[in-house]
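A single protein chain has been removed from this complex, and every other one stays in its place.
Here is chain A:
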Amino acid sequence: MSTSQKPVLDVRDLNISYSQGDERPTVVHGVSFTVEPGEVVALVGESGSGKTSTAQAVIGLLAENGRVESGSILLNGEDISRWSARRLRSIRGAVVSLVPQDPGSSLNPVLTIGAQVREILEIHGRLDRREADRKVIELLANVGLSQPELRIRQYPHELSGGMKQRVLIAIAIALRPALIIADEPTSALDVTVQRRILDLIDDLRREHGTSVLLVTHDLGVAADRSDRIIVLQGGRIQEQGRTVDVLASPQSAYTRKLLSDAPSLAAAKPRPPVEPGRPAALTISNLVQDFSLPTAKNFRAVDNISFSVARGTTHAVVGESGSGKTTTIRSIAGFQKPTSGEIRIGDLDVASLRSEALRQFRRKVQLVYQNPWASLDPRQTVQAIVEEPLLNFDPLPRAEREARVRAIIERVGLPATVLSRLPHALSGGQRQRVAIARALVLEPEVVVLDEAVSALDVTVQAQILDLLAELQRDLGLTYVFVSHDLAVVRQIADTVSVLHNGRQVDYGTVEDVFSSASTAYTRELIDAIPGQKFPRAELSRQP
């Protein structure tokens, strides 16, 4: 290539601000970096680090209230940061293209797949309809979609998440751009699908010699897939360098913290084995859960699952979407009657409970949900949120109730000043602490954690995982930990069930399952954990 000496992308001293009411805070401060031809550069950071704003500026897609204040963005040597909208349109898709974050909402629901892939050819090309159709089918085949002739007539809702992301990749590579911006391209996908999609991007990149700017919060993904890493925090570059160098000997304290908090990169610290003879807090035997469908025969969401969780231990339920995880925990919480099988909490048979007894039972099993933004009522103060379960179950005098709420809020590591605040005034980690406090205020026997740390940044995630471990140690809590993230599971659980299409394909202690998984599926799940290319032994951990 003749441009081999010139970087594809050269960002110099970039400053980006957003207007918020009368103010105009700067969110990206003096960011400079380059992307060489054929290179994969990872922009790594937590939410609010400015990684997405930086990437959006490169393709000219900043939100309406965002603005490039100063600095330059050189694409193939030309500064595009001051280009008009019309001029920018001519390079979008053709020279620089985008693989978006959430394939589920990134395709127009009312247009066919074929029309949406063809659109990029229509905008930039002069292909006639028949040629364009042939090219679309070729592209879809290229990204590994089966039956491309069928796909072009299908609508997005008829495709799975992984297939939709393949379609979006087909759009991104259609015109062989010099640079692809992949904005968290796999964070909404299951781990095995994630691996296949990242492999695909890798293959296509090698084939076409395209450069990739990979925006990700997942250090494991960055470690596996990038040549160079740029670590952003609060809109400033903390560190950049060759991936191997940054991971082996991080220069900034922040990078070191990120590395030690990332479950996929941290060395597994084995949990002390559970001494035998503990009584079971929760026993599930041969659980089957059918759902009736209006058209077909019954759908079996959970098929013959059995496990038992000793008091004071953590059992992880692992699986990809549609594996029956959620159905299983809904049955444990008594939200639905099992089609067959038995669920026992202590020595109580959940299925036998009716009305008031079932209501009283609910205090024994409490849930913490994935999304701390959606699971707290935005109009209730933290005080009201945490005391509501007490009002429902324990008629305590006001002073004592407030004391209990105050105690549990302190227990989860929040200052008492949050009690009078509304959820929107709290950070994601603080909100999840409130949700944990709400679950613990009734002193439940079993706490079900439904992807409770999946929506959090890694450093916050590490803090919440520490809190959960500490609470378990001090209060003897029993956890059922539902997760798609095997790296987290290895860190927090004692025993694990692996679910696949409603069946339990593996069950045992975490150590046994990780070291000698009995099925190919579990093996595949474990192998798909990102960050494995990285030599763990060399990792310098914080003291």
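General observations
We adopt the following convention: a contact is a pair of C-beta atoms (placed from the backbone, for glycine too) under 8 Å apart; a residue touches a chain by one contact, two chains touch by 3 or more; residues count from 1.
The rule is short, and it goes like this: contacts and distances are computed from a predicted model.
The chain that is not shown carries the UniProt protein name "Peptide/nickel transport system permease protein", picked from "Glutamyl-tRNA(Gln) amidotransferase subunit A", "Cation:proton antiporter", "Diguanylate cyclase" or "Peptide/nickel transport system permease protein".
Remark: the omitted chain is touched by one listed residue; of A:P7, A:G93, A:P389 or A:P444 this is A:G93. Of the candidate positions A:S47, A:N108, A:S285 or A:N392, contact with the hidden chain is made by A:N108.
One of A:L61, A:L74 or A:L422 touches the chain omitted from the figure, and that residue is A:L61. Residues 59, 61, 85, 89-94, 97-98, 100-102, 105-111, 119-120, 123-124, 155, 157-158, 168, 171, 291, 293-295, 299, 301, 322, 327 of chain A touch the missing chain (whole complex, contact as defined above).
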